[in-house]
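Only a single protein chain was left out; the remaining protein chains are all shown in position.
We call the chains A and B, going by the order they appear; numbering starts again at 1 in every chain.
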Amino acid sequence: MSAPPYARLYKPKVRLLWWLSRRSYTLFVLRELSSVFVAWTVVYLLLLVRAVARGPAEYQRFLDWSASPWLVALNVLSLAFVLLHAITFMNLTPQAMVLHVRGRRIPGRLLAGSIYATWLLVSAFLVWLVVG
Amino acid sequence: MSASHDVVIVGGGGAGLRAAIAVAETDPSLSVAVVSKVYPMRSHTVSAEGGAAGAIRSDDSLDEHAYDTVSGGDWLCDQDAVGAFVAEAPRELLRLEHWGCPWSREADGHIAVRPFGGMKKMRTWFAADKTGFHLLHTLFQTSLKYPSIARYDEWHVTRLLVDEGRVCGVVALELMSGRVEAIMGKAVILATGGCGRIFPFTTNAAIKTGDGMALAYWAGAPLKDMEFVQYHPTGLPFTGILITEAARSEGGWLVNKDGYRYLQDYNLGTPSPKPVFRSMELGPRDRLSQAFVHEVEKGRTIDSPYGPVVHLDLRHLGAKVIDTKLPFVRELCHKYENIDPVHELVPVRPVVHYMMGGVHTDIHGATGVAGLYAAGEVACVSINGANRLGSNSLPELLVFGARAGQAAAQYAVDAAPPPAAAEAQAADEQRRLERELLGRAAGRERMSTIRTQMQSTMEEAAGIYRDGDTLAKAADKLRELRERAASATIDDVSRTFNTELTAALELTGMIDLAESMVHSALHREESRGAHQRTDFPARDDERFLAHSMAYREPDGSPRIEHMPVTITRWPPGERVYGK
Partner (left out) sequence: MPDQITMQVARYRPEQEDAPTFDEYDVPLRKDWAVLDGLNYIKDELDGTLSYRWSCRMGICGSCGATVNGEPKLTCATFLTDYAPGPVRVEPLANFPIIRDLVVELTDFMTKLGKVRPWIIRDEEQPVEEGEYLQTPAELEEYKQFSMCINCMLCYSACPVYGLDPKFLGPAAIALAQRYNLDSRDDGGHERLTILSQPEGVWGCTYVGECSRACPKGVDPAGAIQRYKLTAATAAVKALLMPWSQR
């Protein structure tokens, strides 16, 4: 009855490097990437356990291997990513979990604070185990 | 190609959605269309803040709510309509509660109520200070569960289809594509709201351009009581953003430049630290706005870059009350005035807020044209008379939205399908719109010039105080503006989302409505409620205990007649506040 509809929608394409356009997006992608390094840390720890189980010679070979520059670099990088992973996880937890005590909501900061405190306590204990 | 439904509803706000649900529940086999120029959740119902009145407390009664409403309306209300309204309001509000509306509660879980202007008892239900927002979203989301409700989002209705005195549907423009279609309907319900944008300072959103009132007017339905324009006493200067009456019912004070609660000088009672019903800041809106004008004349207002203002003092309420009961007010003051009402005074002035007048309907929502119904601010039943009490408008949407929906559904069941001839009118309308679209790129002046002149003419002539000379001059000016508007420039010749074209259509409607307002005001030679004539300062029940009825003549000008008010329980008395 009337002229044919003339609307032509423009559909913007998402750029390949969309995640570089905003700091928060970049941080997010790095956070996701950190899972790879978390996985490597687990593998590395398993290798350590296996080396210890096979006796002092094997353990020494493991330590020599660990001292090679590329592995040191990898592990330093992994530490950074694991810290990123842990900190972002601990910061985000209160948003996802709503806990009530006697009808009142626990404030997010308190929840995050207690998670950090627990982490530091456990870390301190482990350090004492290893060093002390 | 055109669409066809049993009931077509124009406008998707509180009244429109309630009507749609009413049709769907009355008879699920009827197909009902909601045609709105914006997505329904953008409708102006969303901005209402303060609350919705419904008498539910044991110390309250329907009679008291009715009396407050009738006296608040300066006896221009039709008392049979008011009786029905107050009786159905609590039930409608409860229905909203059942549909999920997050009404604020007492500690024991029951509905909480607050005091409000002009009401003798506490009966205003509220959802913090975003009552309209919650009401609209509840209605909209609930409407999604009825499969018989079809929606036409962002379709702008440009004309009613009328054949042999009977409404047969609408012609609408789909904004996204520019196509013009007929949407046939056995019954049409107008729920398009008011027309605050006729004035320069208003709480109203951009979309409040009186489209439905204009549609009815052009189709031969009379407009009733158009001269009654409500100024809300507390709008922010510059933007006109509403600061809810709830700020006053929670205890806020209005003070002039000397920090003096000036309302005590205007027969509104004596100041007390806590709010007193029907007294001082809880007086009716028309009296409070009139008091402001007198304060300006006495030089006791504060000068601001946007004209004289007074101050709303909320400091004594404390942060806890403000954050619980008035959080949106705090947010608005902070964002748009850079002011924290907990510590500072808020500048406010009266701004146009609501139209008591509108399309004439009976108590079932039926207009003067067969098959045409109206509900909400677009309609004038009249329950608000010469001045509306705050918190009566939201229940009005529900009560009369439901009534109009039921009545339209009943009519549609019995009515014959619309004649084919009516559909042909849609082709004429489409040709007219194309002429508008293509023929005015080289128009004589910008639309904004005409719109601004219309607004300043109305503010001067049809403001809080009026007189015969200014009104007569305004009538001439508006006639001139009507002619100039027909040749104003439309730069945009696109068919895709052409908002300049829709603005031109809206402007034409607004000028016609402005004319009906000015002529109605000219013919009412008395002062009543929100219509105050300096040349006729007294109320005249002998001549004017009647509604003004504006009919459109073939040359476009309004013809004014009068229709008596329905008085059942309360003969006209004196409006007493502050005692």
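One rule holds for everything that comes next: a contact is a pair of C-beta atoms (placed from the backbone, for glycine too) under 8 Å apart; a residue touches a chain by one contact, two chains touch by 3 or more.
Remember, it's a predicted structure, so these values are computed and weren't measured experimentally.
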item: Residue, one of B:R18, B:H137, B:R248 or B:R285, that touches the chain absent here; value: B:H137
item: Candidates B:V7, B:I207, B:V346 or B:M458 - the one touching the absent chain; value: B:I207
item: Touching residue (missing chain; options B:M122, B:V229, B:A426 or B:M447); value: B:M447
item: Full-complex contact with the absent chain, from B:D153, B:D265 or B:E344; value: B:D153
item: Positions on subunit A contacted by the hidden chain, ascending; value: 6-12, 14, 18-19, 21-22, 24-25, 28, 32, 92, 95-98, 103, 105
item: Interface with the unshown chain - residue positions in subunit B; value: 38-39, 41-44, 46-47, 91, 94-95, 97-100, 102-105, 107-111, 130, 133-134, 137, 141-142, 144-145, 153, 176, 205-207, 238-239, 241-242, 328, 332, 335-336, 446-448, 489-492, 494-500
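Here is the rule we use: only the chains that are shown with their structure count from here on.
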item: Gap in Å, rounded to a whole number, between the CA centres of subunit B and subunit A; value: 56
